[in-house]
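Everything on this sheet refers to the single structure shown next.
What you see is the complex with one protein chain gone and the rest in place.
A, B and C label the chains in the order they appear, each numbered from 1.
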Amino acid sequence: MQKISHPVYYADYLQLERLLSSQSPKSAEHGKPAHDETLFIIVHQAYELWFKLIIHELDSVIHLFEGNYVDEKNIGVAVSRFSRITEIQKLLIDQIRILETMTPLDFLEFRDFLFPASGFQSVQFRLIENMLGLQPEQRMLYNKEAYYASVSAEHQEIIRQSEGKPSLFKLVELWLERTPFLDFHEFHFWPSYRAAVEKILQNDRDTILNNPLSSAEEKQKQLQELAQNEENFAAVFDEAKHNQLIEKARRRLSHKATEAALLIHLYRDEPILHLPFRLLTLLVDLDELFTTWRYRHALMVHRMIGNKIGTGGSTGYHYLRATVERYKVFGDFIDLSTFLIPRSALPELPEKVKKNLGFYYSQKSDE
Amino acid sequence: MQKISHPVYYADYLQLERLLSSQSPKSAEHGKPAHDETLFIIVHQAYELWFKLIIHELDSVIHLFEGNYVDEKNIGVAVSRFSRITEIQKLLIDQIRILETMTPLDFLEFRDFLFPASGFQSVQFRLIENMLGLQPEQRMLYNKEAYYASVSAEHQEIIRQSEGKPSLFKLVELWLERTPFLDFHEFHFWPSYRAAVEKILQNDRDTILNNPLSSAEEKQKQLQELAQNEENFAAVFDEAKHNQLIEKARRRLSHKATEAALLIHLYRDEPILHLPFRLLTLLVDLDELFTTWRYRHALMVHRMIGNKIGTGGSTGYHYLRATVERYKVFGDFIDLSTFLIPRSALPELPEKVKKNLGFYYSQKSDE
Amino acid sequence: MQKISHPVYYADYLQLERLLSSQSPKSAEHGKPAHDETLFIIVHQAYELWFKLIIHELDSVIHLFEGNYVDEKNIGVAVSRFSRITEIQKLLIDQIRILETMTPLDFLEFRDFLFPASGFQSVQFRLIENMLGLQPEQRMLYNKEAYYASVSAEHQEIIRQSEGKPSLFKLVELWLERTPFLDFHEFHFWPSYRAAVEKILQNDRDTILNNPLSSAEEKQKQLQELAQNEENFAAVFDEAKHNQLIEKARRRLSHKATEAALLIHLYRDEPILHLPFRLLTLLVDLDELFTTWRYRHALMVHRMIGNKIGTGGSTGYHYLRATVERYKVFGDFIDLSTFLIPRSALPELPEKVKKNLGFYYSQKSDE
Partner (left out) sequence: MQKISHPVYYADYLQLERLLSSQSPKSAEHGKPAHDETLFIIVHQAYELWFKLIIHELDSVIHLFEGNYVDEKNIGVAVSRFSRITEIQKLLIDQIRILETMTPLDFLEFRDFLFPASGFQSVQFRLIENMLGLQPEQRMLYNKEAYYASVSAEHQEIIRQSEGKPSLFKLVELWLERTPFLDFHEFHFWPSYRAAVEKILQNDRDTILNNPLSSAEEKQKQLQELAQNEENFAAVFDEAKHNQLIEKARRRLSHKATEAALLIHLYRDEPILHLPFRLLTLLVDLDELFTTWRYRHALMVHRMIGNKIGTGGSTGYHYLRATVERYKVFGDFIDLSTFLIPRSALPELPEKVKKNLGFYYSQKSDE
């Protein structure tokens, strides 16, 4: 592994001459240099560098999940790359604190010189959203225009193209739908799960009705709660109802993929399901961290410009705050918790199935 | 300073025997020990310890601000104690990550044993909210009942009493209203500020109308934005309008205190105003961090229980999310950014006033 | 799963009455209440609560690794619990910032009242060290006495007993030594690995000697470096040399366990080795985070008391700083990086072996 080529120099390798000469404060151009504009530029440049890295990581995972088959080895790779993205996201959130060392008054020294540039014009951030699987119909209008309207024609083209490509959401959904374990030998997950849930709900009803400690009023209230739980479950048991919720955009994940995701959560201790479980958990982490980032970002903008209109012409804080909840991508994976049941109530797996969920070696070392 | 008393032992000093024997998992009591219940208990106990410390710090600052006069020395003390609270708040937010190492499935192993206990019953957290100045009328009903309805009679009493005590918000407002610099010698802040703003707005209007680069449509749009800016300022210039907004609960801070807070922000570089400026900034930090905590907490609850009803009977995530924005206390201080103007447009202070905003020493060392 | 028992109350469940009445500042007892002593007590109590949780998690993993066989399922469980410990450790490090909001001058207000109590008397921290596998012979004397000399007789007994129990280090070493894949069917890891390394080193030597770009002096220097690399490898290839290093306390991990750990790192992409790889990585994380904590703690003590003698009588900062490097437990796992070689230089696994490292299912779904 000895190195044969010309010696590499740190500054050349990192292209520091370019990198460190790419900060041109507008305030200086206008003859009114504002100390904090350097901070402002560098914070945003750091964001864009990290966005590039997130795209690099997402791109590689999307590539692993394309096609009709995902090698088990690649689940571990995807888990590592998603973990990396979550570490980057934590940094992106903390980085807001650095921007907040600039006071609103200091921002005013150069804010008008930036008109109408805005973080809203970050092409890379739009690409990340689309790669994850944010849907065009989830988007809010921005000053009565599409979310890409404020960028250049060339950039619009890039963003529009990304809308058409298979997203992480879609590829994970397809991968889940291919899970062979939903009906596997004599094991049929969905009816077993349903029976277990129904037993729990019946048991809950009996306990409420026969509880000598609770008053009629309390029983009434508890039965109402139980009824809501039953309704939740009914919506997931009945594929037709599930599909209606999808049409109303209240669900997104297909029924079959939902079944598979539940199976993975409930039997995650089986070796073959452990890494898939971690992968699903990381999708929730990714969503939670982007959501947190959006919310912190909205708070920061509020602090910086109050209720003024943003440099990009948006109504600033209120627009940003409204996107926070709307722009979740993996909400269905978070909602899965609604349908989990305790391990002790889970149907026992048949021995033959268990064997198939373990490692080959651990079964028959002599083969 | 030599120590005279009996030797102190670490474990006794910290009362570790009590502290470390105060974790009694319900799952073990029910004969079904769940590994993660210890995590669950300790995370919540750590929260309560930090809440006690926050109360200790808030209490001391409230004490410093009671009465009709706050010694300048105490502004520095208050700034230090608020800074400490913000460090604790950052920890409280990060601590959520530890709770999230418990998966929803693991929570199910003991969740039912806790019924109907809930973090909503944290008396200390309610006290913190009331000490900061959250108003009873800002509160949302919780299962159609008052926010204190789910705690014991004794605890209700404690919470109700805290509602009646002077809050940090109120005491800071009074302190701001006493500021002597609004009308000081020949300097009258409000009319000077108003004149400066009007000059800026007029200048903006001229620039828009005379800009040869922009189309009629663009001019139209820019004039609309300008009109909204003017409206914002009109609402702060006119005390009557300001008071109407207060009546509608869209503002809270009195007009006089708002004037003083603006003065402090705009002239923060004068020595006597520097620590007051830091104090106002820290109030915004406090609010931002509590708001972020509430939001992260809501996300965590969503992840843990999905759309199920919380152990305390609340509809969980949706309730929590709704409180995030509603429960801000120092929102008016965040909104101040709307009314800031660039330093270059600020009226110059008369020399005599400047002297009065500096240190005595720096004027006449021989006196 | 409906709840049958008496309703649980948040404050009772968390034993808040005890918890929140366990702060008794000595300064108040002496009639000179110091505001910051409450901070001091609560920070240390929070540390002890987290220590209890770390012990709970370590204990459970140690239990999983006892005996002669670790079920594959439990590797995933251990990985989750170690991940949890790392999240707690990050919090412990950040928590130092809260203590540092107390200035040295404020500490002086009550420091003498605490004599001779000291964090050095934390029994739980000693237990954690021993559970991880810190060896008695690694310990430094503290004021010329054993590390447990300053605690009560009862506490000494607890600490001494923990020295005799199987540590995490020992159990992981035994688990590694049992790995069946070192010699598995026709695959013999150690000679294959050794041949691959030798080929790399020979190739490096050729490249250096034949490089037309480098001067005689540069070649000389590069050959020296190469020689040192060869020496490193020689020490791991030769079990006798390895054992000599163990005797000199420069290595700790047995040769066989070292082989297994290298195998796991190098072939971590095979499904059966992926979670073991994560487990080894987490041991390095644990060590790194405890080491970082020790170092930050030492810096904090320096800041707080300067070069004074600690309340426990230690020379404070210098003692603490000296333990940082000495008290690493999993250093051998960090050093493994020295012996890694690029995947491209790795011997290809025979097909039959590969099959044995994958999932049973993925081979024969019809069985």
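A few points about this structure:
In this section, contacts are C-beta pairs under 8 Å (C-beta built on N, C-alpha and C of every residue); 3 or more make two chains touch, one makes a residue touch a chain.
Just so it is clear, the structure is predicted and the values come from calculations on it, not from any experiment.
If you put the hidden chain back, the residue from A:22, A:202 or A:244 that touches it is A:22. Within the complete assembly, C:308 is the residue of C:63, C:308, C:326 or C:352 that touches the hidden chain.
Listed for subunit A, the residues touching the missing chain in the whole complex are 1-3, 5, 7-11, 13-16, 18-20, 22-24, 26, 30, 35, 38-39, 41-42, 44-46, 48-50, 52-53, 56, 60, 80, 83-84, 87-88, 90-91, 94-95, 97-98, 101, 108, 112-124, 151-152, 155.
Where subunit C meets the chain that is not shown, the touching residues are 32, 103-105, 108-109, 221, 225, 228-229, 232, 265-266, 268, 281, 284, 288, 291-292, 295-296, 299, 302-309, 313, 321, 325, 334-344. Against the chain not displayed here, subunit B makes contact via residues 1-4, 6, 72-73, 76-77, 180, 200, 203-208, 211, 213, 222, 268-272, 274-275, 341-342, 345, 355-363, 365, 367.
Following the convention adopted for this analysis, only the chains that are shown with their structure count from here on.
Nearest to the global CA centroid, when each chain is reduced to the mean of its CA atoms, is chain A. The distance from the centre of subunit B to the centre of subunit C, each centre being the mean of the chain's C-alpha atoms, comes to 39 Å. The geometric centre of subunit A is 31 Å away from that of subunit C, both derived from CA atoms. Averaged C-alpha coordinates give centres for subunit A and subunit B that are 29 Å from one another.
Contact with two or more other chains is made by residues 108 of subunit B.
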